[in-house]
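Shown here: the complex without one of its protein chains, the others still in place.
Going by the order they are written in, the chains are A and B; count residues from 1 in each one.
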Amino acid sequence: MVTQVVMPQLGESVVEGTVTKWLKQKGESVQEMEALLEVTTDKVDTEIPSPASGMLLEILVPEGTTVQAGTVLAWIGEPGEEIPQGAVPIAQDLQTKPESIPQRSEVESGLVMAPSPERQVGFISPVVARMAKEHQIDLSQVKGSGQGGRITKKDLLAYLEARQKQEPAAVAAQPIWETPADGDLFRPTELVFGQPLPEVTAPTQPLSGRLIPFTTMRKAIAEHMIASKHTSAHVTTVMEADLSRVVAHRNAHLSEFAQQGAKLTYTAYFAAAAIAALKAHPLVNSSFTAEGLLIHPQINLGIAASVGEEGLIVPVIKHADSLSLLGLARAINDLAQRARTRQLKPDEVRGGTFTITNHGVGGSLFATPIINQPQCAILGVGVIQKRVVVIEDEFGNDALAIRPMVYLSLTFDHRILDGAAADAFLAKVVERLENFSA
Amino acid sequence: MDGTLPDQTLLEMYWTMLLSRRLDERAWALHRQGKIAFHISAIGHEAAQIAIASAIRRGYDWIAPYYRDLTLMLALGYTPREFMLSLMGKKGDPSSGGRQMPSHWSLKRANVISHSAPVATQTSHAAGIGLAIKLRGEDKVVITTVGEGSTSQGEWYEGVNWAAVHQLPVVFIIVNNLYAISVRQEQQMAVANAADKALGLGLPGVSADGMDFLAMYHVMKEAVERARRGEGPTVVEAKVYRITPHSSDDDDRSYRSREEVEQFKQRDPLVIARQHLEKQGLLTPSKIEEFEQRARELVEDAVRFGESAPYPDPEEAAYPVYAEEVPRA
Partner (left out) sequence: MPEITLIEAIRQAMDEELARDERVFIVGEDVGKRGGVFRATQGLYEKYGPKRVIDSPLAELSIVGVGIGAALYGMRPICEIQFADFIHPAFNQIVNEAAKMCYRSNGEWTVPMVIRAPYGGGIGGGLYHSQSVEAFFAHVPGLKVVIPSNPADAKGLLKAAVRDPNPVLYFEPKKGYRLIKGEVPEGEYLVPLGKARVSRQGEDLTLITYGMTHYYALKAAQMVAAEGIETEVIDLRTLLPIDRETILQSVKKTARALIVHEDNLTGGYGAEIAAILAEQAFMDLDAPIKRLAGPDVPAVPFSHPMQDWFMPNAEKIAAAIRELAAF
């Protein structure tokens, strides 16, 4: 193995040095610690001991040359060993520079539009500007009692109080003689007497209310959703699945999984079933492109997670098809937790090939989820509910049973799949769940 | 076969001096190889430091050292591995967790207090520890070291004065290596011996040959016992020579001649100790080789250990600002 000889940093503020004399020539052998060359800086003159034993294979910096600290001066190794070509000198980072943390400004610039030129409102202080925006106040209507007629916070508060008192006064209905008829002059008599008087409604007021600016996340969700609708031909097909075996399996394995550090949720089962179905129907694990249908070699499963009021995010389990139920459970726990605490890395929300969304957590039975572009389909999981179902016994007799049931809503892109293919895929998901064994 | 020290102790003293020397030399090499940023050497001071360590009750007495005290630290139980962590700024450095430059010692388990870079601040800390010991009626002793340049600081006088007035159990050691970086003793003080300053403060001042480990030991032992008996402080001057430049950044050729350095190298404390022990029959060539081999192994192990140790997380720089944050650290 070859060893670099580097220009050391010979002093706290020294950044470069000059090679004054090579004490060994190329091809000579050298011992570790033996004096190899002499260098000089403006603070120190010194001998550099060899960092290794071997042959001096190559001298890169000749005598009389000045280089930066950290520059590779020479290579030592066994005779005939190859030296890395174009090797970038590794400057020794003897000081770590603190990373500058970008400041997140919480302050929004809410400058109020200059009101009509009839009145100069004078200096607007930050709190006045903020409150005016929040309450949709036209500052030209506000009387100022501050210095030079300036509008103070108190003035605003007084104005708001007064405005509140005025609002309940209902807008007077327009008198009937001022409302138009439909413009027809001579109508059949029977219609004249059969027809009720035209309804009078007050002209609409401009909408008032509280304006909440959009967060970055909300804007992103809005754009993605509308773009998805404009891209794919969304069709949803719904089937139901009997989760008896899943429930039994889960109950039997809860504590065992917990001991292994994984909270076993139903999501893990839906994930496993979806993966099995994707393996059986690879056309679904695809993306529509102008050139053709791109089928993805690996299954990267996205699990939609809510981040509270702010919105939702879809962390992706890469290579989900290589994970066991335990592995899936672990991955789901981890990503969900980190989604909640906003600790996901950018890589972890990209590259998905199929998505599952648990819309049932709020009680929803079935839904028409929107495809997560550029995927082919999305599986919605409704609420798991005990329902009465009709089962056949071995004699072909019908009986009633109470089973934990769930509706699975698959929205698919009809550009890629027809109903039959989509149903086959969904049926596979159902079949996998109903016959679950890990 | 020295009258006061058992043979085993003498051999251990030599061993520690040797280990310190080889570790020190390796640190210089690491710097010249561009692997560490800074080193400040104890070469030439080993005998004085081992004598200090041997004269106190290690693990019982308290120590307020300064940056050149590598041999003293090793004698107190500081390990070569720990030194490498500090040199390389790695996580787990017991002195500061990577916050201080190397050789800014702190080792609570050995009663070594943390010191800084403004010189002589430890002198009044030592007096304060001595005061606390005396208030509690205990028989511990505090030793503190400074270079002779530091005795020009007001800090030094105030600390020694306090101890003198209150008769505190402190030994103030001045390690006079003739140079405060480039400024020679004659430009630092008007007295011939740094120990003479003690007279002005009402204390005994004793100069010792700091290159001779036994001569230094005898002076130290007496000063420590005096303090322990409640007879008050002593100022001990160890006359040594700084064979290396001040630190890895210094070029000493601008302020002293090579002849002077060569002259003082004739009194290398390691050689003096070795010759003494050879004469006593305690050191043979094979024993010396055994020690050298062991030192090499420990040094190599320490370098490998330091190189493979992780750096602290950058976020560790945020604490501990207050004592309340210590559990986090």
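Note that contacts are C-beta pairs under 8 Å (C-beta built on N, C-alpha and C of every residue); 3 or more make two chains touch, one makes a residue touch a chain.
Given the structure is predicted, the values throughout are model-derived calculations rather than measurements.
Partner chains of the missing chain, restricted to those shown and counted over the full complex, are A, B. From the options A:Thr3, A:Thr152 or A:Ser364, the residue with contact to the chain not on display is A:Thr152. Seen across the whole complex, the unshown chain contacts chain A at 107, 125-128, 130, 146-147, 150, 152-153.
Seen from chain B, the chain kept out of the figure touches residues 62, 64, 94-97, 99-100, 104, 106, 108, 113-114, 116, 118, 121, 123-133, 135, 154-155, 158-159, 161-162, 165-166, 319-326, 329.
Basically, only the chains that are shown with their structure count from here on.
Rounded to a whole number, the gap between the C-alpha centres of chain A and chain B is 57 angstrom.
Residue ranges of chain B in contact with chain A, taken from their complex: 29, 31-35, 37-38, 248-251, 253, 311, 314, 317. Across the complex, chain B is touched by residues 6-12, 14, 33, 43-49, 51, 69-70, 92, 94-96, 98-99 of chain A.
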